[in-house]
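One protein chain omitted, others in place.
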Amino acid sequence: MIILYFSWIRQKLGTGEERFDVPETIKTVTDLAKHLRARGGPFAEVFSDLKRLRSAVNQEHVGWEASVGQGDEVAFFPPVTGG
Amino acid sequence: MIILYFSWIRQKLGTGEERFDVPETIKTVTDLAKHLRARGGPFAEVFSDLKRLRSAVNQEHVGWEASVGQGDEVAFFPPVTGG
Amino acid sequence: MSTIRVQREDFDTAAEVVALKAADNGIGAVVTFTGIVRGNGVTGLTLEHYPGMTEREIARHVNEASARWPLLGVTVVHRIGSLRPGDNIVLVATASSHREPAFEAAEFLMDYLKTRAPFWKLEEAATGTEWVEARGSDNDAVRRWRED
Partner (left out) sequence: MSTIRVQREDFDTAAEVVALKAADNGIGAVVTFTGIVRGNGVTGLTLEHYPGMTEREIARHVNEASARWPLLGVTVVHRIGSLRPGDNIVLVATASSHREPAFEAAEFLMDYLKTRAPFWKLEEAATGTEWVEARGSDNDAVRRWRED
């Protein structure tokens, strides 16, 4: 899996992209977010309140219950502010 | 009074402007239109159906019951089609 | 800042927008509407207007738009005379800090230009000339702005 981070999330984590081996226990975006939160430090901070975050799987907006797997590209970002 | 005609009304009447001495009997735009209709010929034709016409007094849109007098500029035209 | 012109010459939308943008550094949104002579079957268009009343009507609606929305600039340019397919007819440009007032004011001004500004279009086609009929949908469109 590739995980991408954008905006203040990227800044806070100090990285915009990581490769990640998905454990069997992670089935949804929520599972993934909780796993990342458990890393502690800036990850705990970023994933402490999922209401501030949005996510995409394979470049499409998804809800927190969307399925994820090893071959996916998952992104976490704040609400968008373009236009 | 100055009377102005526009668009197909001007074309049909063969004139875009006339000076007109307002008789005492003419108090409203409707009175004026009926007076002009009574001239016959193209005037009878143009003023036969007032629903097809619009009018302005002193360069402001008015309804058929608007007052008119000797010092006014009155215009007759079809519904506008600019923009 | 508001600019209103009725003219025979073409207008340069880019130059009008540059002038509009320069008026206020709080501008975050510019909407333009350009009306163009359609080419389907029409070979030419002649625009007649009521000099004096036209400018008054446009100014009145520009003032009303400025009272209803927080506009930072408005430009209305309407052409008269002989036009060809593809030629510009009218430009409405509105500037505001955000998009909603800019969009709404531009639509408001176009709806009023279509139904109140004293212009008349004579269309030329291979089959002859014909005065354009007013569209009922334009009267429906303008009704949404009435506050009653």
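Letters are used for the chains, namely A, B and C, taken in the order the chains are written, and counting of residues starts over at 1 for each.
The rule we apply is simple: contacts are C-beta pairs under 8 Å (C-beta built on N, C-alpha and C of every residue); 3 or more make two chains touch, one makes a residue touch a chain.
On a predicted model such as this, the values are computed, not experimentally measured, just so you know.
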Visible chains that the absent chain touches, using the contact criterion stated earlier: A, C
Contact residue for the chain not shown (choose from C:Q7, C:T34 or C:N139): C:T34
Touching residues (missing chain, whole complex) on subunit C: 12-14, 17, 21, 25-40, 85-86, 97, 99-100, 102-103, 106-107, 110, 137, 141
Touch residues of subunit A, complete complex, unshown partner: 4, 6-8, 10, 56, 59-61, 75, 77-83
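Rule of thumb we're sticking to: only the chains that are shown with their structure count from here on.
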Between subunit A and subunit B, centroid-to-centroid distance (C-alpha), Å: 72
Euclidean distance of C-alpha centroids - subunit B vs subunit C, Å: 26
Subunit B, residues touching no fewer than two other chains: none
Subunit C residues counted as touching two or more neighbouring chains: none
